[in-house]
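Sharing a structure below in structure tokens format, with a few things to ask.
Shown here: the complex without one of its protein chains, the others still in place.
Chain IDs A and B follow the sequence of writing; residue 1 opens each chain.
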């Protein structure tokens, strides 16, 4: 059992949640934890090579004011934070095979931040401890 | 402390998140992990005996294209995946008493996939490790 691994299943595809996921990934990597990211559904779609920097919206409860705040906040883009996480630590980013099939994607369609695709069985073969779902 | 138990608090009631939850439950059960599912709010409502197979919508960020993709994807329904998880492993599905009270449900109103109802204290009496919230 490796509980020190920080396993993130990222499902949501809005910029606010992707930023929250990236901040946690950077923080965990900086503390020396191995980080394992599994991209599903709308999060996977957000990692498309031709669209990673586009506006992916925010959670509905943000409202117009919240959406404006997120857009005007001058921090690093979440994709840049994931890049930093990979530079400072042991961070793998995997695409969920079922979601890849649903979208009709191949790995080449995704941003190079994504290492590969794998099924849920392979994910759980590596992760035998906690899972954080975002 | 039993960290090998995979504890899922399922709150969201859209078909995409319920499918993600079911895929993780099947994956964990297939790897021999005990799985403990606690249904709250809109997830509980989705398990109603008279409505489990109806269209429960998808996350707002899916948009019309995403919703169509989910509907056209020919995989097993999430209720069938939970059924498979129960067949292959030690998987309990419990309804949160507070949510049951809010909806005015009794256990007989729910799909037979749900084993029983329990309060949050009983949930934490069984779960002393990680919790994944969906």
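In this text, a residue touches a chain if its C-beta (ideal position, glycine included) is under 8 Å from a C-beta of that chain, and two chains touch if they have at least 3 such contacts.
All of these numbers come straight from a predicted model, not from anything done at the bench.
**Q** Even though one chain is hidden, which residues of subunit A still touch it in the full complex?
**A** 3-4, 6, 16-17, 20, 23-24, 26-28, 30-31, 33, 59-62, 66, 69-70, 73, 75, 129-130, 132-134
**Q** Which subunit B residues would touch the chain omitted from the figure, given the whole complex?
**A** 1, 3, 9, 11-14, 40-42, 45, 56-57, 60, 98, 101-103, 120-121, 123-125, 128-133
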